[in-house]
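All protein chains but one are shown in place.
Lettered A, B and C in written order, each chain numbered from 1.
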């Protein structure tokens, strides 16, 4: 990160960001997770496997399941093979390879509880293993059922944020703005947003320190989150950005941290989403263009999500920067 | 929508409706979902398939499951058929049709893991496909289990709203009233209601604009929602409807937006339900007749849900309209 | 219910009980459900079958499952029988009864997907029916899985209330008291209680009307609900019971409505429980005896749930009754 900021900010920095002044780098990643690495706890302990399974992409999740299925069957096939194929009826004993193939399929037919019976256990040991493989199979699918349900019932906000925030003219001054919109057929109500910012301050002698400030918004709650929501932080005397020039926004390390909370009426659950903008994602002197409009028949409203990043140049009144 | 309203309303319009003044048409549909269409996101991305599955009617949900079941079996039947029926034992090889029928049923017996074994795979390829079909079958039913649970455990309020709202005489003035009642054997407590209204204003030169106002209610919370609840918004100086005549209610585009929230004691979860009334659903000069009464033995109370829409004519005092 | 009460109560009655003054009988049953019957909605619509399934006793729930299992198998057995046993292999065709028994067991082996294969379908029609029976079987167990999970994961408070409430001497006056205690190994914190009362008032001319009052409690929140909690409503000038004599408590129709809410740390969910006391369940002039004590080693506390109803006679100071 570059050189810090020396000007004095009148606002007191908040202590409850959860990050200390010695923390470094981006605090909240674009996907909303904190940019923190943990050390000193063994791997098994540091992962909640359920949280991990819930966060996997669908593709990787399915791949894991398939790989596990094959591995388990290989292990059991090996066990049956070592016990001896004579404990199984219906095995093709023409050569060892065919034997192994048949015990592998016997294993899968047992694990999935299909049990055609063309191949079936006759001896004690093979029967015993099969008894446990079928049991393990059912427990495995019990767990898979839970994971599937956990994955798709997991409450999520499904909000799209604009790629950038802008500093736009607002009332007689300027304001930091970004916007967000729901992009799925969930029904969000009672949405609220909390904004804070981390600003790197140069305390002299190359001594960099990060301060945290809460940012006031013009409107922190809305009733129905069905159209886009342009969140507005007015840059007035109460803003830590008061007096910042376009260059300041470019050169000082700033991070805007966003926390949105809403009520999903389908799940009857509170959903949250976080995101952040850093200096390079803030455009000075721009304003968003509208992204919703009445439809042709004027009997409903259309939200055009492709326009979420559309902005145009907008002059920031000069007196605002001079005054500081 | 028709011509707007010119009179001045003293109340400030609220900014946090989530709908802008350029939005058009009904805002909240009768079923509580916002009347907004999304554009610019590809279909796959714009649907949360889980939300979609939860919102399907039971009939369509079951139909989808059955159709998918048949399709999957047809696909696998085709695969087994192409591999060659000689890799399956017990197939009726009298003619190609019978062969296909038998591989279709073999597929279904594998997918459901019934696995009678009358037809069973013997070759490597057919066994391999069957191995994966059984696996797929179990995962499919794992997902179905989650969907069923998601569907019936989904918290819902089960509230019936009166079809119309009425403007009834109330105290020394008038009030907007509608009523709602629980119609299922769920146990709702701590219910609260939030009312707001959208009024289309004519700003001159055919320039229509929609303003939003919050409506105060006489009682916004009740402890036990077991009988009907008549929600009352008194039309006094603090109401945006102050001074409205019966004609105004007919001619101006008005929408009453209702948001009910309660606690379901069986699910231990908050449930919500929204609805709305537009101009044509508001009856001027009417009042509801009671819909509950003591039972014959006087030892419990009876709620007659068929009466929820019963109202009678009621004169609105004239002075109320004159004063404005 | 008997004659009403004529004395004037200074407190204003609350409007938000959810019960009107014309409601009759006990309002909240001992088990916490409102004493209201619904009329005018057809049966199918008035029951949430999921709520119903969750409220069944374990015994009845299991019985329903078993009966349904037998019925479904009988129906399918009949269908297979009508199609003709020649479409199934392995049937004992010695006589029609044996035939029916075998198709019944074939049906159950298909529905549960056991599919031994001793009996197996060969014709098109029987195979088709079996295909759907296996599918139905899996969906049925998918639903059963959801019901089981819904039943045992349903958050409940597991609180035991004392059978009676008492009017006990308290400070320089008297107080209404009852107590409650958790009786299971759940961990409740942040418990709060809300008390209200319904009092039947005689407005003259045998005109009975029920008024509702909120009752203040000495302590409405506690941090950890691990021992018993004696809820105390002091009968002072702010109580609707101010000036009530022992006879008043006996003769006037009173109902105390209790609403307890706590946080279950195992489920991480809010749980609620309601109950009520009517006149005949209120003992005038009694106080509870302690029900917890240090254990012998003085290193933990013992809660004796058998003592929850133990009270002893206690004189109510006379001046309290005189003053009114």
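Please note the rule applied: a residue touches a chain if its C-beta (ideal position, glycine included) is under 8 Å from a C-beta of that chain, and two chains touch if they have at least 3 such contacts.
Model, not experiment: these values are computed from the prediction.
Student: Out of A:77, A:191, A:271 or A:291, which is the one that touches the chain we can't see?
Tutor: In the complete complex, the chain left out is touched by residue A:271.
Student: Per the definition of touch given earlier, which of B:34, B:117 or B:137 contacts the omitted chain?
Tutor: B:117
Student: Tell me which stretches of chain B touch the chain missing from the display.
Tutor: Within chain B, the residues touching the omitted chain are 113, 115-117, 145.
Student: Which chain C residues touch the hidden chain?
Tutor: Residues 65-66, 69, 73, 92, 101, 105, 108-109, 112-118, 141, 144-145, 148-149, 152-153, 158, 183-187, 189, 191, 218-219, 221-227, 229, 263, 265-268, 290, 292-295, 297-307 of chain C touch the chain absent from view.
Student: On chain A, what residues meet the omitted chain?
Tutor: 1, 15-20, 22-28, 32-41, 45-52, 54-55, 89, 110, 113-117, 120-122, 124, 127-128, 130-131, 134-135, 137-139, 142-143, 145-146, 149-150, 154-156, 194, 196, 259, 269-272, 274
Throughout what follows, only the chains that are shown with their structure count from here on.
Student: How big is the rotation, 0 to 180°, that puts the C-alpha atoms of chain B on those of chain C, in steps of 5?
Tutor: 90
Student: Give the identifier of the chain nearest to the protein's overall CA centre, each chain being represented by its own CA mean.
Tutor: Per-chain C-alpha centroids compared to the overall one single out B.
Student: So the centre of each chain is just the mean of its C-alpha atoms; given that, what is the distance between chain A and chain C in Å?
Tutor: 40
Student: Roughly how far is chain A from chain B, going centre to centre by Cα mean, in whole Å?
Tutor: From the centre of chain A to the centre of chain B is 28 Å.
Student: Would you give the residues of chain C that are in contact with at least 2 other chains, written as numbers and ranges?
Tutor: Answer for chain C, listing residues that touch two or more other chains: 113, 115-117, 145.
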